[in-house]
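All protein chains but one are shown at their positions in the complex.
== chain A ==
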Amino acid sequence: MNTKRVLAIFEKDIKDFFKNTSLIIMPIVPIFLAIFYNALFDDFIPLFTIFIIIGMVFAGVTSYCIMIMMAEEKEKNTLRTLMMSPASFLDIIVGKSLVATVMTVLTLLISLLILDFYHIFNIQTILGSVLSLLFFILLGIGIGLFAKSVATASVYIMPIIFIFGFSPMFDLFGLEEGHFVNVIFDNLPVSLLMHTSEDGSWMALILITIWVVVAYLFALFSYNKNKNDD
């Protein structure tokens, strides 16, 4: 990895981010939701609503941002020019991940300020958030490389936002304890992150790490699928 090249890609992509309306709109959604919840609930804001916002940021900003950036480079063929330069694939991925990270952290911070929810963070939740960030970045890279165009990538992201982003909400569906749907959604990264906040669970942290490994394997699979022209 070459820092100078990573930063060059970061600089290019962050400029491009602010000129791309389909990307710039994504951080606005959770921020508006934070403002709305803040007005709706006077002093006590239920934990799951906060984690829905966090889930929306991870799925809608982190994954979406990196996914669109990758898919667009592929579709428009600019990726080929990048690959023909001395930059390595890792330089490209890391540069883009930095953009996704900056936008995620900014959006989370603004939502945090609005909702005033610092208290939900213990050490496990902080570590879990970093791991979740990694998970959603890898997921975004995987889909971005897997999809043939920006249009198909945008379709794939919808279930991702609903399943991975909104997973804490499924508790509300009133299914009985232990129902398999509940078990699945309870073990998705954002739900696990919520558990770390509820009871400082280390087990949840380990499960998030497993999710990171799964996302990594998926990204690797998509990368290999893409690598060869013939």
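Quick note on the criterion: a residue touches a chain if its C-beta (ideal position, glycine included) is under 8 Å from a C-beta of that chain, and two chains touch if they have at least 3 such contacts; residues count from 1.
Going forward, contacts and distances are computed from a predicted model.
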Complex member absent from the view - protein name from UniProt, among "FeMo cofactor biosynthesis protein NifB", "Formylmethanofuran dehydrogenase subunit B", "Bacitracin ABC transporter ATP-binding protein" or "GXGXG motif-containing protein": "Bacitracin ABC transporter ATP-binding protein"
For a quick check of understanding: of A:Asn38, A:Ser88 or A:Thr152, which residue touches the chain that isn't displayed? A:Ser88
Under the stated touch rule, tell me which residues of chain A contact the chain that is not displayed. 4-5, 7-9, 11-12, 15-16, 19-20, 76-78, 80-88, 229-230
